[in-house]
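The complex appears here without one of its protein chains, the remainder shown in place.
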Amino acid sequence: MIVSFENRLSRFLGTTAIFIAIILVLFPFLWIFLESIKPPSLGGRPDIWRFEPSWENWHEIVFNSNVPLNILNSFFIALITVVISLICGAPAAYAFSRFRGFQGARYSILAAEMMPPAILILPLFLLLYKLELIDSRVGVITAHLTFVVPVVAWFLIGFFDEVPKDLEDQAMIDGYTRFQAFYKVILPAVRPGLAAAGIFGFVLSWNDLFYSLLLTGAESRTLPVAIAGFWTFRGIELGKMAVAILIAVIPVLILSYSIQKHLIRGIGGSGVKY
Amino acid sequence: MKKLKLSTAIAAIAWATISTSQVAHAGEINIIMEEVPDYDIVAKLTDQFTEQNPGITVNFDAMPFDAMRDKILTSSLAPSATYDVIIIDNPWTDEFARAGFLEPLDSLISSQDGYAYDDFVPALADISKVDGSIYGVPYYNYALGLIVRQDIFDSKGLAIPKTIEDYMSVVKSLTTNGMYGAAMQPQKGYKIMEEWKNWLYANGGELFDDAGNVIINNQAAIDALNQYIETHSQAAPPNSANWGFDEALRSVSSGKAATMLSYNWMLPALNAKDGMSGDLAGNFTLHEVPGGKSVLGLWSWGITANSENKDDAWTFISWISSPEVAKQRAIMGGAPVRNSVMNSPEVWEKGYGKAYYTALADILDGSAPLSSGNNAEELIEIVGTELSAAVTGQKSVKEALDAAANGVERAIK
Partner (left out) sequence: MHIKYKLILPLVFLLSGIMLYPFIFSLWLSLQDYRLTRINDVQFVGFENFGFIATDQSFLNAMGNTISFVASAVIIELIFGLSLALLIQKLLIFRGFVRSILLAPMFITPIAVGLMFRFLLNSEIGIIPFYLLRFGVSLDWFGPELALFSIVLIDVWQWTPFMLLMFLAGLEALPKTPFEAARVDGAGRWLTFSSITLPMLRPVIVVALIIRALDAFKVFEYVFAITRGGPGNSTETIMYYIYQTGFRFFRMGEAAAASILLIIFILVFVILIVYLSRPKVIK
């Protein structure tokens, strides 16, 4: 095949554009990593590129800070949020996918997800305060459920849509009730979807600042709140902040990488049919 | 397998419900602190307290400034306090006292032997008095002073400016060849308010007159803001319209700016060997702000009205702020609040040298608090936003100050 000059030029420009985009995406990560291994005395000096790497910042964060506790909090809060979301979201998503009369409900799920946190935080705050649950992990989990549940349910509709109807029909012929068919046949069939929705919900909860900022205390503080807290009157603790940021970011990147293919179906899947 | 799942679930639920808003048990006090260098010192000293008072366990909850206000609030609204001891930023004093969050300390203070309440710098102690009752005792001050590069002033034969006009001309003359006269902090809100108010004082202005009327848009305020803007445009580093504490400090410590108005206790940090200023350490000196009337910041110790351990709380506060411990705290680098500490030769010698403490005493003498009265936090944010709008040219000086005055009228109701 003869490739015209015009074609080669456009391919070259396209590759260049992608290359630039990759650099723009990677540069902040590279910079934050370098900051994390700069000796603290050189932190925040843009002119210095050559230095003896120092693990002092990492050592400080891992052994002399609350960050490990913050990680545990973020992890378990996200985990519990996701489990509850799946338990409530999966049957509903299945119902939305299979039965008539829920067209409106589908979109009200999306509407719930889009509810600005600003409108929920005031009542949640006052409610949790009355229940004496401010500064507890239950409070944060409750708040995180408000945006994770709708996303998980929305996400799963697309996956249930793709399971052929014959599957449960056959199961019911075999003597299963409808619920048994859902529980024993359909759910296992969408296992990748459950994993993807769960991981996506986990990432959302892990990343939240707004609710956690207002609802957590010393013992329940999550990682994003801790990261925001490195901006103190002790001066810029740039190196330590860089370490905390990397700790927050790396697991999430690994997790998200594992679900990339499913994400497309999840976020867009049931929406694209719109 | 099922059992395992169940017990995991129960464990997870139990873990999740553990809340820190638990009230301190008898013999235990919870204290909310801001993560600043002075907190590190208090935490170290507290080991001594625990030794002397084995019956009292002290739990600190240190956090960034931004998180503190609503934490104190939720603790105070609850039937029993999470925090028995709180530290109170000076703008919060009236608001919290009026809301009934704070325990009056008058009788505790007067019945405490050897406490020497009168030894606290009066300007500081007075901040915690609301409607005739004492709601807090000073913890540390953050009065503003003028920090200068003495070596530059000496080499050019410049005197330390005493008036705001002198200061303006000096910093303009210092702005040459990549060096700037003044690292300023015009960041919206708290920062610019804290800095500009020194200029307001130098012009004889105030937020309120004696009758309580808002006078933040009078001629003195207009002059002060015009001077501030002129200086920022002529003597401050370029692109500094959003600068706060970090940037200004970095600019001075790296030798790019010759002066800044900042917390008096930044001086020792700037002069520390192998510290942030590198080779410039030792060249910084501290003086009264131009005009002579400094903006005063104060953190004070208070006891929450809904605490169930008030006696233990007071035992701790009266210990940490007692003359002896106050002296130790100052020697370890804490910001002093007692006259006896600032006048102590032992502190001069083991601390940062006589010059620093006498400069600080001068600053505190005749200083005035950043803001007082009800809802001062809101007031500062509103005025600070308008000031920033004026500095960045989004509003004229008059427009900005009129809007500030309107906002203040509403905020203090």
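Read from first to last, the chains carry the letters A and B; within each, the first residue is number 1.
What we mean here is this: contacts are C-beta pairs under 8 Å (C-beta built on N, C-alpha and C of every residue); 3 or more make two chains touch, one makes a residue touch a chain.
Not measured: the values here are computed from a predicted model.
Partners of the chain left out, restricted to shown chains and counted across the full complex, are A, B. Across the entire complex, the residue among A:Ile37, A:Leu69 or A:Ala95 in touch with the chain not shown is A:Ala95. Screening B:Pro37, B:Pro161, B:Pro237 or B:Pro336 against the full complex identifies B:Pro237 as the residue touching the chain left out. Considering B:Asn59, B:Ser233 or B:Gln394, the position touching the chain not shown turns out to be B:Gln394 (whole complex). Even with one chain removed from view, subunit B keeps its contact list with that chain: residues 69-70, 73, 77, 95-96, 98-99, 101, 186-189, 237-243, 246-247, 250-251, 375, 377-378, 381, 385-386, 388-395, 403, 411.
In the full complex, subunit A touches the hidden chain at residues 10-11, 14-15, 17-18, 21-22, 24-26, 28-29, 31-32, 35, 44-47, 84, 87-89, 91-92, 94-96, 98-99, 101-102, 105, 110, 112, 114-127, 142-143, 145-146, 149-150, 153, 178-179, 182, 203, 206-210, 214, 223-224, 227-228, 230-231, 236, 238, 241, 245, 248-249, 252-253, 255-257, 260, 263-265, 267-269, 271-274.
As a convention for this text, only the chains that are shown with their structure count from here on.
Averaging Cα coordinates per chain places subunit A and subunit B 38 Å apart.
Of all the residues in subunit A, the ones that touch subunit B in their complex are 41, 44, 76-77, 79-80, 129, 132-139, 141, 213-214, 217-220, 225, 228-229, 231-236. Looking at the complex, you find that subunit B touches subunit A at residues 12, 15-21, 34-37, 61, 63-67, 70-71, 74, 77-79, 82, 245-246, 249-250, 274, 276.
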